[in-house]
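Removed from the display is one protein chain of the complex; every other protein chain stays in position.
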Amino acid sequence: MKITRRDLLVWSAGATAGLVFTPVPYKLLGDLSIWTQNFPWIPQPAHGPVDVKESSCTLCPNGCGMRVRMAAGWPVGVAGARTNPVSRGALCPLGFAAHQLNWHPLRLRTVRHRGQASSWEEARTAFSKACAEGPIVIIDGYPGRAASQHFENFVQKQHGVYRVVLGAESRALTPYEKWSGVPAAALGYDLENARTIVSFGAPLLDGWSTPGRFTRLWAERAAGMAEPQLRLIQIEPSLSRTAARAWQWLAIRSGGQAAFAAGIARVMLEEHLVRASGPMPALTLAESAQQSGISPDAIRDLARMIVAQSPAVAIADDDDPAIAALNVVLGAVGTSGGIVQRTKRAKSYLSAEPVIPSARAVLIDSTVPWDFVPQTDAEVFRFGAWEGGPNKADWLLPAPGFMEELTDIPTAPTSAVETYAVAPRLVKAPPEVQSAVQFLGQADPDLMPVDKIIHTRCENLFRARTGTLCAQQTTPVATIPSVEKLEEQLRNGAVWMGEPQHPGGVRCKLSDWPQATRSECPPCDSLASWRAPVLPPLASKLYQESSLREESDRRNA
Amino acid sequence: MASTVLTDGRWIERGAERASLPQFLLWLAPWVVLLAGGIYAGGLCLYYGLNQTHMDNRFAFGLWIFLDLSIIALGAGAFFTGFLVYLLKRAELRPILNTAVVVGFICYSGAVAILMIDVGQPLRAWFTFWYPNTHSMLTEITFCITCYLLVLSIEYVPILLRNRQLRKLPEFLVFENQLHKLMPVLAGVGTFLSFFHQGSLGGLYGVLRGRPFAFRQGFFIWPSTFFLFIMSAIASGPSFLILVTSAAEAVTGKRLVAREVLQRMGLISGVLLGLYVSAKAIDTLIWLNFTSPSLGFAPWQFYIYRPFGTSLLFIEIVLLGLLPALLLLYRGTRERRGFLLTAAALTCAGVVLDRFRLTVQTLALPTLSFDPFLQYTPSWQEVLSFAGVIAYGVIVYSLSYRYLPLFADAKGDRSHVPVD
Amino acid sequence: MFPWTDGFRWTINHVVFLALFFTVVTTIVTTVIFAARRAAHDLQEHSGAEICWKSDFAELAESDRRCRHELAGRVISRKCDNAFDCRHCSQYSQFADLPAAGTLHELGINYSPQRFYHRGHTWVEPKEDGTVAIGLDELAEHLVGNPDSVAMPELGSEIELNATAWRMKKNGKEIQVRAPIEGKIAAIGSPKDGWYLKIRPRLDPHDPATLLHLLRGPEVHGWLSRELERLQLQLRTPGSAPSLADGGVLIHGLMDAAPEADWDTALASTFLEA
Partner (left out) sequence: MSTRYGMVIDLDRCTGCGACMIACAAENNVPSLPQATARTGLTPMLVRRVSNGMEGQARREVFVPILCMHCEHETPCVSVCPQQAVELDKGTGIVMQMPQRCLGCRYCMTACPYHARYFNWWDPAWPKGMEKSLNPGVAVRMRGVVEKCNLCHARLHSAEEKAAAAGKREIDPADYVPACVEACPTAAIQFGNLADKDDPVSRAANSSDAFRFLERIGTEPKVYYKSGETWVKALKESVSGVEVKRG
């Protein structure tokens, strides 16, 4: 028979009708629903081989151990590394989003000279010209690194000066150096053995020094316990996060810290609560009560309680000599649970003034907090990975960002034990950036490069044969076969920990109670404590969307 | 007057007096502008997303949901009149039936339009039909409203085909006739659907166990608000029709519907309102004394935040409930036009206030002990897009009034010729 | 939504819910289809013109639907429910033989006993050649006077009973004149000729049944008198009260005489337009 058009039409109509009773159209609709969701403008994560790298955080001089999840060669997640003996798996909030910092909108990407776009060549010629004319100053915000060594080597050859800008935690230890001669960089708090900690506004639970060290300690020995093994007493005008969680909070009148410390010391000495016959403060109890806004009785009770609950130590939020003196009176210096010397080999960073007047050029490393502004008319070369706001530098030089360069991690400022770690380069730095080390290296090629320095440091550790290497399992250095093995392990995130030092060693000679209060500009211009130049965008976001941080903390939101 | 250029005389019912075309266009102009504005604002919300509104994570529902609930309640006159005329055979209400249908159509289509902007992903609106969660009141609402809008459109068709020119085409004519014969079926379906979605709109909040201010017990799967919403809707629907027709009469300056019809609507409204208010009063007492305490919420908590004081309760139940009910029930006041309109207005206001409290106050009140009491003011996009819907309503109604036999006012004079 | 789509649950409420939904949808859809089918059916059964006329007839006011027998005075009052189509009226014969009312008062308008009148104010006059002449009746003539324009159908085209035979324009008002009988246009006249159209009827013009639906003799008298009354009332304009009759004689070209009156309504009811 012959198929007419009509037959075809009928047939196709029937087929269409039949189709409705098959799963086909419904499957299609389902797929359509999925398809309607792939809008081209929605970014999709890059997929690729995932692996985890152990390293240390380099955002601040405390070098918390961190684990970085890498996918397709990019960091996609950060977590704390439990293997680090000091931070013990904890990170500060910023750390958890730090892997996004390198794409921060404020990332520096071009050399800038007095606001104008410039080039590395020009910067280099300007720098060598300045070097030729006279001495130069290199300012470091994170002393003790291989890079710091590199800087010192450079200035030695150039007859320049190497200066360090210390964070608040480190500065709080400088008075003891003045009185004992032991470098502050060698001192630390033996928190693990303390039973009472009197914090004069130090943000102990809010990112103080190595965050994990104290917060974990506090969580284990104090948090939520009616009779804590560790009493945290917060002396602070306002109810900070630390004050809110402290065992006791004393709402002191602001600026009354020194007076309050004096009051405590006076009570201790008058009532012979302490053996040490330390210097008697000039202030009477009444005066200190009046200046601190805390009643004499409260001061007296606290003094007695502290002694009863010793070992105790007072922690200042900056280099306040009165509080240091209180520790001396309390006998907390050089004793277990107090301020201890963790190492014999450490440099002193105390210096009259950070910048010598005759300097022709000042080179500021990217580790120096952004709000540090040197008082000088020399030409300032400022390295930085992120633009942290207005800055008087003549040259802005884009430095490698987070995880973009190899560096080593010396002991954290307040640690009671000596540690050493290495943070490998996990992310390729963009071509347009250079670290201060690379910059100087080009100015003077015969300087020992950083990885060599790190290698020699490893050799020293290996030769000393002391301490242990903390990785998945801890191994005494003595049992490690070769220096290469040691270095390899360090480069894979292992942390070297020195032998715990016996207390003692540090003795403070303090004849009379210090008159001076905290130094106004320690050791120079306005600088409260270490601060990230910029916050990871996620941190900014969450501080903006939660009631956690006050406006002042919410920078670059 | 009969300017040959600007004349639409041949589209207007023979004998129906209508304003001249220029006048009519003049009247439409502002509404058209408003509608355009609404479309623009709605477009912004669709293009840039709901960040154009002032809603937020806590105030996830805002002006739109509140007004949707309100106009859907007021639109209930459509199904209810249909129900009375076709199923209960109350022929005396026929004169207002066409208006009822048009008003209903406007309310529902407007509400649906706004809902389409209100959801974050309109492209996926069909998911609700595809993966329905039958526990959700919203599913019920979506299904019912969609179907009912379809019904309303079909009910609107005959009125449309009665247009003087369209009527000339025999195809339309017969279709209209046949459809008209089947209206009772549609009225039945419409009643069924309306009953459920009006109720579900109440259930929408009544089931929110997490929001003790809105949560109500009920029976079977339906919280008490389910039934309260039905009652309030059918109580306010007729009142709204009274207002609309009276407004039309005011604008056109003509008597469009016999007084008796409006008064009859008023009476119906009054009876239902009376029932509703008493039911609501009882429900409120049960809720305050048993339901919310059992969830750990003391009644006074709901009323400590201004402006949501207990005064609202009084206003809603007495001033906007009992009072209009009495005004409508008492013949003396009902037959006075002034009172009738006031009562109708109060009735509608009462229902709108009820919807407002349920939607807005529920979200404003804290649940966690450390929650703040929230404020929310709609953005201009929200306001304008809804104003657009109102403009759309006015325009559709005006066009229908002008070109369709909404009322029997056309050829009216002919029927009044005395037979010798 | 369907058992084979993701998210379907064989639970009571899911099944019940969807069952109800599908029932509703089916009901709505079938209703519409049903209406459409019946409409289609109607269209096959009856001509479009007939349908339109039927619906227009339904729209007519009671007073305009008087049975011819009432008009003739054979019965007191009877409403037509057959669209004025006596040819298919079962009860026509019951009253046809009753005596008409006697004396007829003067109308002030004359009509011819030879002509058959349609309610749309046209007359039909059979001719020897088997065609019928069609014209506007006297009352319509008086109303319209000389139309400004006339639009005639094409020669040889078929027209249906009650369909629009021709259109006229007067003072910007359009007038559609209904055909009093069905057939083929045989000749086209003009107002001057006294007739407008000649039609060759579809049925045998000499068979009385063909013209049965048209008014004759006393019926015409009764009908016209009522039509005049109606006009009186409709054209009564507020203020002035011009009577149609001027000294017993109807003014010719009333539309020109009283332009301000509500002609829309008047013409509509005169020419049985909806």
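By letter and in written order, the chains are A, B and C; residue numbering begins at 1 in each of them.
Definition applied: a contact is a pair of C-beta atoms (placed from the backbone, for glycine too) under 8 Å apart; a residue touches a chain by one contact, two chains touch by 3 or more.
The shown structure was predicted, so the numbers you read here are calculated from the model rather than taken from an experiment.
S.K.: What are the shown chains that the left-out chain touches?
M.R.: When the full complex is considered, the omitted chain touches A, B.
S.K.: Looking at the whole complex, which of A:G18, A:P105, A:P431 or A:P481 touches the chain that is not displayed?
M.R.: Only one listed residue reaches the unshown chain, and that is A:P105.
S.K.: Pick out which of B:Y108, B:F297 or B:Y397 touches the chain that's been left out of the picture.
M.R.: B:F297
S.K.: For the chain not shown, which residue from B:I12, B:L44 or B:M137 touches it across the whole complex?
M.R.: B:M137
S.K.: Any idea which of A:E177, A:D206 or A:D408 touches the chain not displayed?
M.R.: Hidden-chain contact among the options goes to A:D206.
S.K.: Contacts of chain A with the missing chain: which residues?
M.R.: So the residues of chain A touching the unseen chain are 33-34, 37, 39, 41-48, 50, 69, 71-72, 74-80, 90-97, 99-100, 103-105, 205-207, 211-212, 215-216, 218-219, 223-226, 239, 241-242, 244-245, 249-251, 536-552, 557.
S.K.: Footprint of the hidden chain on chain B, which residues?
M.R.: Residues 49-51, 55-61, 118-121, 124-125, 127-128, 130-133, 135-139, 142, 204, 207-212, 294-298, 301, 362-363, 366-372 of chain B touch the chain absent from view.
As a working rule, only the chains that are shown with their structure count from here on.
S.K.: Is the way these chains touch best called a line, a ring, a star, complete, or other?
M.R.: It is complete, because no pair of chains fails to touch.
S.K.: If you average all the Cα positions, which chain's own average lands nearest?
M.R.: B
S.K.: Roughly how many whole angstrom separate the Cα centroids of chain A and chain C?
M.R.: 99
S.K.: Chain A: which residues touch two or more other chains?
M.R.: Within chain A, no residue contacts more than one other chain.
S.K.: Going through chain C residue by residue, note those that touch at least 2 other chains and give them in order.
M.R.: 5-6
S.K.: Provide the residue numbers of chain A that touch chain B in the complex, in ascending order.
M.R.: Its residues touching chain B are 29, 33, 36.
S.K.: Which of the residues in chain B come into contact with chain C in the complex?
M.R.: So the residues of chain B touching chain C come out as 2, 4, 10, 14-15, 129-135, 139-140, 143, 147, 150-151, 154, 164, 167-168, 170-171, 173-175, 177-179, 181-182, 185-186, 189, 192-193, 221, 411, 413-415, 417, 419-420.
S.K.: Please output the residues of chain C touching chain A within their complex, sorted ascending.
M.R.: Chain C reaches chain A through residues 2, 4-6.
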